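Here the complex is missing one protein chain, while the rest keep their positions.
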Amino acid sequence: MTKLTAEAAGTFAIAPTPFHDDGRIDDKSIDRLTDFYAEVGCDGVTVLGILGEAPKLDGAEAEAVARRFVKRANNMQVIVGVSAPGFATMGSLAHASMDAGAAGVMIAPPPHLRTDEQITGYFRQAAEAIGDDIPWVLQDYPLTLTVVMTPTVIRKIVMDNSSCVMLKHEDWPGLEKISALRGFQKDGSLRPLSILTGNGGLFLDFEMERGADGAMTGYAFPELLIDVVRLSKAGRRDAAHDLFDAHLPLIRYEQQPGAGLAVRKYVLQKRGVIASSAQRKPGSGISATAKAEVDYLLARVARVDRRASLEPQSSAAG
Amino acid sequence: MTKLTAEAAGTFAIAPTPFHDDGRIDDKSIDRLTDFYAEVGCDGVTVLGILGEAPKLDGAEAEAVARRFVKRANNMQVIVGVSAPGFATMGSLAHASMDAGAAGVMIAPPPHLRTDEQITGYFRQAAEAIGDDIPWVLQDYPLTLTVVMTPTVIRKIVMDNSSCVMLKHEDWPGLEKISALRGFQKDGSLRPLSILTGNGGLFLDFEMERGADGAMTGYAFPELLIDVVRLSKAGRRDAAHDLFDAHLPLIRYEQQPGAGLAVRKYVLQKRGVIASSAQRKPGSGISATAKAEVDYLLARVARVDRRASLEPQSSAAG
Amino acid sequence: MTKLTAEAAGTFAIAPTPFHDDGRIDDKSIDRLTDFYAEVGCDGVTVLGILGEAPKLDGAEAEAVARRFVKRANNMQVIVGVSAPGFATMGSLAHASMDAGAAGVMIAPPPHLRTDEQITGYFRQAAEAIGDDIPWVLQDYPLTLTVVMTPTVIRKIVMDNSSCVMLKHEDWPGLEKISALRGFQKDGSLRPLSILTGNGGLFLDFEMERGADGAMTGYAFPELLIDVVRLSKAGRRDAAHDLFDAHLPLIRYEQQPGAGLAVRKYVLQKRGVIASSAQRKPGSGISATAKAEVDYLLARVARVDRRASLEPQSSAAG
Partner (left out) sequence: MTKLTAEAAGTFAIAPTPFHDDGRIDDKSIDRLTDFYAEVGCDGVTVLGILGEAPKLDGAEAEAVARRFVKRANNMQVIVGVSAPGFATMGSLAHASMDAGAAGVMIAPPPHLRTDEQITGYFRQAAEAIGDDIPWVLQDYPLTLTVVMTPTVIRKIVMDNSSCVMLKHEDWPGLEKISALRGFQKDGSLRPLSILTGNGGLFLDFEMERGADGAMTGYAFPELLIDVVRLSKAGRRDAAHDLFDAHLPLIRYEQQPGAGLAVRKYVLQKRGVIASSAQRKPGSGISATAKAEVDYLLARVARVDRRASLEPQSSAAG
C-alpha cells in the first residue's frame, strides 16, 4: 500500500468495528465492510477511530483489526487511529499497522491539553514516539475531545512535524478554519496539507467549496460523500447541493453524539454490509421508535437517491 | 399578560437583542422585532436567553430590554431569561420582569453543577430565590452549559417545584429524552409539563412526533417553526417533513455554535426586521464568504418556500 | 487613595463579604473588618473576589460594598474584583469603584476561554472596556477558573496592556511560573510587574523566595502573611519558615475548595472581626466536627503564635 501524502484527496470512510452480538470481533463483517467501501469507490478507509470503538479493544485486538482491514483493502489506503493514553501503546500500534501495510496513522490530542504550548508540545512528542517515517493525520475534533486548536496552532504542528500530512477537520463550526488554513498556504506560511472533513458530513457541501480535499467520515452512505466530493470538484455546485440536501435529514440524524453510531450500524446492517449492529459495552442501543424514524428518513431519501431504497432487504436483514 | 402554565404550546421565538453598530441597545429594532414575531403568528417570545447576549447587558439594561419587549408584545407571552451567577441578580430581574407583565422566566443551571443532588438542590434554591409565585422554565442545554440532567433529575426538579411549568428541551441528542419524560407522565410519576424544543430547530420534525408541545428557538424564519408545529399537530407528517427539509440546510447552517448568532442577525437584518446585525463585544462577525453562503441557501429555500425570497430587499438592507 | 502601580508589594488581604444571618450585607462588619486589616498592618485589601461571594451580589449591592470598603480603608489601597460575564457590568463596577477611590480593579478570565489567542484577546477587550486609565490586576487561578495561562501568555497580556500592573498568582503548582516571569524580566522581555500570591498562602514561604512581591490571599490570620513577607524580604529564611510552618496545618485546612470560606468566616467570627459567619445561598456551612477541628488547630498554632489564642473569646463569640 502506498504511504499517505499531503496530496491525498477524495473520500475516506470511517469504518465502524463490527462485533457479534456477544461482543466478539466479527472478522467476516470486517471483510464485507471493506469490500463494500471498495465497491462504492472510496479512496481510503480509516479504522479504529472514535467511531470505531477503538478504546474498547485491547492491544492485541486493535492490531488484529487493523491488520484485517489492511489486508483486505487492496487498492484503498488504510489509516489506523492510534490515539492512546500513552506513547508506548501508540507506538506499538503504529508500527504494527505500518508493518501490516497501512498508509498512515491518525492521532487525536488527549483531552487534558489546554494551552497552545501543551498542544504543540504533545504532537512533537507523539511524532517522535511513532518515528518520523510514519505519515500521520492530525485529528481536530473539539466537540468530543475538548481540545481547541487555532489555525495558528495547526500550522505550527504541521510545520514542526514533516510527517504530518493530513488534517482530519471536524471543528464545529469549521468553515472559516478551512479558509484560514488555505489562506496560510496562499501566503506561503503553511506547506501543502491534505484536508479531509468529518463531522458526519454535516457541512460537506460548503467544506468542499472552502477548499477541503474530500471527506473522511462515517455516514452510512459513503456513496453520497463520494458524489458530493466529485460534483463539487467538477464545479457542479447546484447538483452537489441538490444531492447533499436530499441526504441531509439522515446525515443530521446520524450526527447525534453517542446515538449516531447506533444509527450507522443499524443502517449498515440494513444494507447487508455488517451482520450485527451490536456495540461493545458500554454502548448505546437504538430504540424501536428511532429505528422507525431512520426507516422513514431512508424512504424519503430514496425518492431522490435510489441507493437508499432498502425496504425489500430490510425485512430480511433488519 | 397571562402567566405561563404547563399548558403552553406552539412557537416561542428566542429573540436576539438588537444593538446599534456602536453597541448601544436598539429600542426601535426591539419594537420591530416584537411586531414581526406577532405578525407571523408566534405564541410567545423568549428574551435575554443565551442567544440574546444577556450576560453582556448590565442589570439596568437587562431590565429595560425585558420591559420593552413585554410592553410591545400585546397578546404574545414573554418569557425572560434570568439566569445569573447569583440569586440576587436573578431575583431582581425576575421581579422586575414580572412586574412589567412578563408571563414567566427561564433559568439555566450554572456550569459548575455536576451531581444530581447539586442540580436538584440548585433549582430548589433558585425557585425559592425568585419566589414560588413566578412560573419558570427549566433550560436543559448540556452542549453549551455542560450540565447533564437525566430524565429522572428533570422529573425531580419538576415535582419539587410547583412553579416549574415548562422544559426548554435542547439536549443533543434529545429525542429519547422527550419520550422518557412523556413516559413518566403516562405512568403517573410526572405532572403536566410543557415541553418546547430548542437546538435551533434541528430536530423539530421528530421532536414534535415524540411529544413536544412546540418550538422555542431562534431560527430566523419562525414561520417555518410555526408551520411545522401546526402540520405535525394536525397529523400531516409528510407535509411537515417536506417543509422542514426545505429549510434544513439553512437551519443547520444557523445552528453552528457561536457563529450561528451572526447568521441569524444577518438574516433578520436582510428581512428588514432589525437595523443592524451588530453584536456586543466579545462577539463573532460573519465573513463575506459566509454571507454569500447564507444568500445561496436562502435562494435555495425560496424555491420551495417563497418567504425566503429576500433578494430584492437584500440589496437595500444587506 | 493612590492608584495601584507595578511597585505594589506587601500583603493585601482578600476580604470576605460579611452577611447577617438572613443574607443581608452587614455594613458594620465591613467597617470592623477593614479596621482590623489596617490595625494588623495590611498594605491593601481586595474586595469582591471569588472568596468575597461577589457573584451573589447584584450590581447595586456590589457597588455599595466596594464603596464602603474604600471609604473605610484610609491608607490601605483597595482593589475591587470586577470580573463579570459581560463587559457592561464589568465597566460599571470598575468606574463606580474608581470614582469612590479604589486603587485598582481585578479581572479573572471567564471559564470558557481555551486557546492562547482567546485569552489574550479577552483581556485586550476587557482593558478597553474599563478604559486604559484604570490599573488592573490579572488573576491567574486555573484550579477554580479552568483557564490555563502560560508564562508566555501572561507576558503577552502584560505587554499588550499598559494598565495591567499586577499578577494575582495562584496557579497550582506555581513556583516555576514565578521564576519564569522573573526570568522574562531579567532578559528584558517583560516590563515591571507586581506579583502577589494567593492559593490561601499554602506556598507563600517559597513564593517569596522565588521572587513574589507579597501575598494577596484570605487566610484568617493576615498577621502571619505580613510576617512571612517581612521576614522573607529581610533574608531571615529560617525564621520565615518557622513561623509559616506553625500556621501551615491551619492554612492547609482553610485552603479546601468551597469549604475554606466557611472556615475563614468561622475564624474571623471567633476573632470578633465579623458578627456572623453566614454565607449567602448557595453556600457551604461548617459542621460541629469541623469547628472542633479548627479549634484544635488554633490551639496548636497558639503554642507558637499567641495571636491564635482565641479560646476565651470563642466561648462568647462562637
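Each chain gets a letter, A, B and C, in the order it is written, and its residues are counted from 1.
We take it that a contact is a pair of C-beta atoms (placed from the backbone, for glycine too) under 8 Å apart; a residue touches a chain by one contact, two chains touch by 3 or more.
Just so it is clear, the structure is predicted and the values come from calculations on it, not from any experiment.
Q: Please identify which residue in A:3, A:280 or A:307 touches the non-displayed chain.
A: The missing chain is touched by A:280.
Q: Of A:61, A:117 or A:242, which residue touches the hidden chain?
A: Going through A:61, A:117 or A:242 one by one, A:61 is the residue touching the chain not shown.
Q: Which is it among B:153, B:240 or B:294 that touches the chain not included here?
A: B:153
Q: Using the touch rule from the top, list residues of chain B that touch the missing partner.
A: On the chain B side, contact with the omitted chain comes from 114-118, 148-150, 152-153.
Q: Mind listing the chain C residues that contact the chain we can't see here?
A: Residues touching the hidden chain, for chain C, are 172-173, 175-176, 179, 202-203, 205-206, 209-210, 241, 244-245, 248-249, 252-253, 256-260, 287, 289-290, 293, 300.
Q: Touching residues of chain A against the unshown chain: what are they?
A: Contacting residues on chain A, toward the hidden partner: 53, 55-61, 84-89, 92, 111, 121-122, 125, 129, 280-282.
Following the convention adopted for this analysis, only the chains that are shown with their structure count from here on.
Q: Take the average of all CA coordinates in chain A, do the same for chain B, and state the distance between these two points in whole angstrom.
A: 33
Q: Give, as an integer number of Å, the spacing between the C-alpha centres of chain C and chain B.
A: Once rounded, the distance between the two centres reads 39 Å.
Q: Taking the mean of the C-alpha atoms as each chain's centre, how many Å separate chain A from chain C?
A: A distance of 48 Å separates the two centres.
Q: Would you pick out the residues of chain A that each touch at least 2 other chains?
A: Not one residue in chain A touches at least two other chains.
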